[in-house]
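Omission of a single protein chain aside, the complex is shown with its protein chains in their original locations.
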Amino acid sequence: MAIFLDKNSKVIVQGITGREGLFHTQRMLAYGTNIVGGVTPGKGGTHVDGGSASAAASNLPVFNTVKDAVDATGATHTIIFVPPPFAADALYEAHDAGIGLAVAITEGIPAHDMLKVVATTKSMRIIGPNCPGLVSPGKALVGIMPSGVFASGRIGMISRSGTLTYEIVDMLTRAGLGQSTCVGIGGDPIIGTTFVDCLEAFANDPETDAIVVCGEIGGSDEEDAAAFIKAHLPNKPCVAFIGGRSAPKGKRLGHAGAIISGNFGTPESKLAAFAAAGVPVADRPSEIPDLLMSRLAMHA
Amino acid sequence: MAIFLDKNSKVIVQGITGREGLFHTQRMLAYGTNIVGGVTPGKGGTHVDGGSASAAASNLPVFNTVKDAVDATGATHTIIFVPPPFAADALYEAHDAGIGLAVAITEGIPAHDMLKVVATTKSMRIIGPNCPGLVSPGKALVGIMPSGVFASGRIGMISRSGTLTYEIVDMLTRAGLGQSTCVGIGGDPIIGTTFVDCLEAFANDPETDAIVVCGEIGGSDEEDAAAFIKAHLPNKPCVAFIGGRSAPKGKRLGHAGAIISGNFGTPESKLAAFAAAGVPVADRPSEIPDLLMSRLAMHA
Amino acid sequence: MEYQGKELFRRVGIPTPRGVHATSAADTVAFVAANPGSWVLKSQVMMGGRGKAGGIKFADDAAAAKPLADELFGKVLKNEQNPDGEEVRSLLVEEKVQIASEAYASITIDRAAKKPVIIVSSQGGMDVEEVAEHHPEAISKFWIDPAIGFQPFEARQLAFAAKLPVGYHKAFPKILAGLYQMFMEYGANLVEINPLVLTASGDVIASDAKVELDDNGIYKHPDLNAWRNDGPADEDQAAAVAIGLGMSNYAKFADESGEAPKTIGTIANGAGLGMGTMDAIKSAGGGAANFLDIGGGAQAELVKNSYNLVTSDPRVKAMFINIFGGITRGDQVALGIVEALKGDDVRKVPLVIRLTGTNAEEGRKILAEAGFFPVETMNEGAAKAVALANGAK
Partner (left out) sequence: MEYQGKELFRRVGIPTPRGVHATSAADTVAFVAANPGSWVLKSQVMMGGRGKAGGIKFADDAAAAKPLADELFGKVLKNEQNPDGEEVRSLLVEEKVQIASEAYASITIDRAAKKPVIIVSSQGGMDVEEVAEHHPEAISKFWIDPAIGFQPFEARQLAFAAKLPVGYHKAFPKILAGLYQMFMEYGANLVEINPLVLTASGDVIASDAKVELDDNGIYKHPDLNAWRNDGPADEDQAAAVAIGLGMSNYAKFADESGEAPKTIGTIANGAGLGMGTMDAIKSAGGGAANFLDIGGGAQAELVKNSYNLVTSDPRVKAMFINIFGGITRGDQVALGIVEALKGDDVRKVPLVIRLTGTNAEEGRKILAEAGFFPVETMNEGAAKAVALANGAK
């Protein structure tokens, strides 16, 4: 089943004719994602070459508006590759056209734009922004993740970071622990889908047996995740990792959201929360597969 | 059962220490409405004399904020007597405090204020603005209607006008047709609760056998009501009246919403819609009781 | 008026043609003399159809402008919709732009949807309702969620759907953003650009401007309030406000062919009852000369002034005062009526009073003592008023 995304999801690409947009469209198509078209205002009626994955893929329709794309293709998902000043508008457009899930890759969207977007587009799930997207291995990939590291399986993965996800997933895959869905929720302070939202979905997914939560310093999403796991996930083992545990206070590290402000967003608080929820926290990514396997064995 | 309001509804009055607010508080209490307190910023901790209806009524608590009032009394309903520039704020405050139904008596609230209010306070039902309120005869009255004309019974009444409601209800009562609930939805262009909303509630009310829809020129609320009746109310007879059928185009008559603009809001369109829905339209208010009784007899 | 709408357009960054608002022929000529080029002299009036009524002229120099300006100032423009006409008191002198294409854009309130709706058409310069009827494919609409507000994609979607020429596309989001800002900030019932011109040089300019403000919101913008009183106001509204009624609580109706003459004055408490009273008079075969909602209070002074206002219409041969005692008690209203009609400073016409509702008995007694014999029902009152207007005693 996976969460949020499967083989049947019909995906469009907002900003498909841009360099990034086209490059990743081709990669997603090669992975098997059901990309049905793209949107670039003013280029409606033209086509782009999505590569040789299929006859349709080599001649993908471009539309002027998301509404046109949805009307013509029945698209359910969108992935957004537009610069920060236009990203909020792209999300509003997707929402208005009835899109169910939008992946916002864009880094650098003003937090205040996102405050308003998330408050007013509640009928649409937003993944990100400033995220690598999501993949349900063997089914579909909507994002910019390197497809090679993933393997189909029964581990759910949620992460605020892209590269740490690849690092951890690579280890899982090598250890024979394939993944049901991996969601990169994004490194910004205001994101559409949180750990808790993903945990809720994984809780209801019969094809997910265990979950890896890859957090980092800043904010309180990890604390909320720990509380949710304690209350609602007694039967699915979870393992956590927290990036940036050695970071000093007050320094913003790459992600706009990764900053310890005063006594807020500290690793100590997150470690304590996971401990209280009975969730083991790996000191190194390399420990995660073993922790998962021992937990799975306990639950078996 | 009635709709929207019954004996158990706990009501507060926003603007209770004003002349209008206090006058109608006393009238509502005398009718038996469960008024539990009022709000006037800066007068929190004081009390007003709500009259001799009960010991509690003679010493009603005043609060600084709606939140304080709700916390202290568990209020579910509010009635708003504040001037137009402050009315939208009062509605937002009621919504924020978790009030379920707000009656906005105020006339003259800018339509643009109401556009935003109705778009952003969907968890709260708003009756009005520029309305006389609502009454479930024998149970409770939240509004400024003259209590004497109403009688408890099984006819639902919905109206865009106050005085025409009294005129019609007076005739119903004299004809022995008591009312389950009478709702004055208000004469403004943008109102919180429409004919259709009320019809939906009456459709599900086992204590309402028939419905009177008292419309007027302007807008398309009557046309929407007719369509709803046709589709969803096969088993409850409805009778309609349309005020202002002799009005010329382009004149705004008392109500901000009562105006025929071009070919929009004409009585012809409303008559045609009711005819298509099989709803008889009375030429004079005095015909309504007979029309109702013959319809009820047909359905019996 | 147009020049005021354009002032608002400029405040929100919508491009308008270069020009000046001239309040005299001399100013007009002086401006054209000082600014070489081709100019349009546009009469500033409230009525529509001023072009066909001869209110728009073109001048390429001061010599050409002088006789035209002299002609327009003081001219009374008339057409079918405005048989009385409207006097021209000022001109908007505007650069004549080279038109490549004309479009239409407006924002108004959709009452049923409870949302602002943007309407865009590629057929500019025409009546949008006509375009909607004959070329529906040229029109596109978008309903704005007020919680979200205007977003640029809405303009793109509308431009593509209405098939606006590509030349509009770049400027269009900014123009609609300005239009929405104006619509919300100034509380407009309608903001309209017709035509929105694409010039030969590629600029997009609002060539005409129409703005209708919400009376209820005007208090937020005292400067616009002053503007509103600038043009020829609605006389009914002015008369109502002068005696302390709400602006739309009084309306006088013109006679219409095929209908009974408007000979019966009406006063009622409440807008709904006021409309019902007019309707009842029509049902009884007569014609109401006016609508007057006296409101909830009905103090003697207001009753008197209202009575005088209604009877100032020489057509009025009888008066029907229709009161449903609600909050206001019937005896109080009766006292008000008696007090109001006591003096000699009112034009006495045959009077029918209907009084019912709260304390009606007491009220009827008071009226009877003063020599007024009220009827019981609205139907009865309407019939009696019609009879009296027709000469019955």
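Going by the order they are written in, the chains are A, B and C; count residues from 1 in each one.
Note that in this section contacts are C-beta pairs under 8 Å (C-beta built on N, C-alpha and C of every residue); 3 or more make two chains touch, one makes a residue touch a chain.
As the structure is a prediction and not an experimental result, all values here were calculated from the model.
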item: Given A:A140, A:L164 or A:C198, the one touching the chain that is not displayed; value: A:L164
item: Given A:G138, A:G153, A:G244 or A:P289, the one touching the chain that is not displayed; value: A:G244
item: Candidate in contact with the missing chain, chosen from A:T17, A:S58 or A:T120; value: A:T120
item: Residue of A:G51, A:P110 or A:G178 in touch with the missing chain, whole complex considered; value: A:P110
item: Residues from subunit B at the interface with the omitted partner, ascending; value: 41-42, 44, 64-68, 86, 88-90, 92-93, 96, 116, 119-121
item: Residue numbers in subunit A that touch the chain omitted from display; value: 84-85, 108-113, 115-116, 118-120, 144-146, 148-149, 159-167, 170, 187, 189-190, 214, 216-217, 219-221, 224, 243-248, 251-258, 262-263, 283-286
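By definition in this document, only the chains that are shown with their structure count from here on.
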item: Third chains touching both subunit C and subunit B; value: none
item: Centrality ranking, top chain (CA atoms only); value: B
item: Chain separated most widely from subunit C, comparing mean CA positions; value: A
item: Where subunit B and subunit C are represented by their mean Cα positions, the distance between them in whole Å; value: 28
item: Centre distance in Å when subunit A and subunit C are each reduced to the mean of their C-alpha atoms; value: 54
item: For subunit C, residues contacting two or more additional chains; value: 145, 147
item: Subunit B, residues touching no fewer than two other chains; value: none
